[in-house]
Structures are given as C-alpha cells and as structure tokens.
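Working notes for the structure below.
Coming up: subunit A.
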Amino acid sequence: MSHSAYGIPITWFLTLGAMLFCIGLFGMMVRRSAIGMLLSVELMLNAANINFIAFGSYLKLPTIAGQIFAIFVITLAAAEAAVGLAIVINIYRLEQHVDVDKMTAMKL
Partner candidate 1 sequence: MILFGFEITGYQIAFLALAGVTLGSALMVVLMPNILRAALFLGLTLFGTAGLYVLMNAPFLAAVQVMIYVGAITTMIILAIFLSSRVMSVGFSQAIYNPVLAFGAAGVMFLFLFVTIANSIWVKRIAAEGPTNSNVGVHAVAAALLQPYVFPFELASLVLLAVLVGAIVIAKEDQPGEP
Partner candidate 2 sequence: MDPNCWILPLITFVPLVGALIVMFIPKSNYSAIKATSIGISLIPLALSVWVWFAYDRSGPQFPHGIQFGVDAPWIPSLGVSFAMGADGLSVPLIFLTALLTTLSLVYSLVINERPKEYFWMFLLLETGMMGVFVSLDFVLFFVFWEVSLVPMYFLIGIWGGPKREYAAIKFFLYTMVGSMAMLLAILAMYFNGGRTFNMIELAKAGLFVGPEYATVGALVFWGLFLGFAIKVPMFPFHTWLPDAHVEAPTAGSVILAGVLLKMGTYGFMRVLMPMLPEQFERYWWIIAVLSVVAIIYGAFVAMAQWDFKKLIAYSSVNHMGYVTLGCAVAGSGAMASQSSKILALNGAQMQVFSHGLLTGALFLLVGVIYERAHTRMLTDFGGLGARIPVYAGMLSFCSLGSLGLPGMTGFIAELSVLTGTYNASPLLTGLALIGVVVTAAFMLWTIQRVLLGPLNPRWEKMPDADTREVSSVAPLMALTLLFGVMPMLILTIFNGASQAIVGLMH
C-alpha cells in the first residue's frame, strides 16, 4: 500500500467503475420496465465516466481529454435519455405498459 498522503491507487477507482458497470449490466438484464433498463444504462455510462476522470487525473502527462470526454458522455446521456423516454412514452400510449419482456410481437 502506498504511504503517500493520498493513498488511493487508481485501481480502487477502476474497481469501483467496474462494479458500477456490472451493476448496470445486471440491471439491464433483470429490469422488466424499459425505464428501469434506462436507469441501468445510466449506471454504466457513469462507470465509464469514472474511468475517464480517474485516468484523466492520474495520468502523468497532463491531459484534459478525459474530462472532455466525460462532458460529452453526460451530454449524450441526456440526449439518450430524452430519446429513450420519448419512445417509452409512446409505447405506453400504445400498450398501456412499458414492460419490455411482454413485447414479443415479433419473433421466429
């Protein structure tokens, strides 16, 4: 273990990110409602963002790209949520529910 004042190796953050990512994945698989799945996606995006920021901070070379990337990710997450929720609302209007596992009209 590092004996510096800070004392947090990057692996801690990365592991946290990985946990968050896997929780998001788990949510994608278990959530029945479309909105629940959307929430899980946000968790995964956050995991990526944690990585970006962690790397951006820990890298020896000064770089701003990590934070920039994270900003764009946040922006696009908003856009994604907008589109997703719009579709969900439309579906709700048509089906009166948003349970994705019940939507199996098409298969073969």
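As a selection rule, all candidates are chains of the complex that A comes from, given by their letters.
Everything that follows uses one rule, which is that contacts are C-beta pairs under 8 Å (C-beta built on N, C-alpha and C of every residue); 3 or more make two chains touch, one makes a residue touch a chain; residues count from 1.
Bear in mind that the values here come from a model prediction, so they are computed numbers and not experimental data.
Colleague: Every candidate listed belongs to the same complex as subunit A; state which one touches it: 1 or 2.
Modeller: Selected candidate, touching subunit A: 1.
Colleague: Can you check the complex and tell me which residues of subunit A touch candidate 1?
Modeller: Listed in rising order, the residues of subunit A that touch candidate 1 are 1-16, 18-27, 29-33, 35-36, 38-40, 42-43, 46, 49-50, 53-65, 67-68, 70-72, 74-79, 81-83, 85-93, 97-98, 101.
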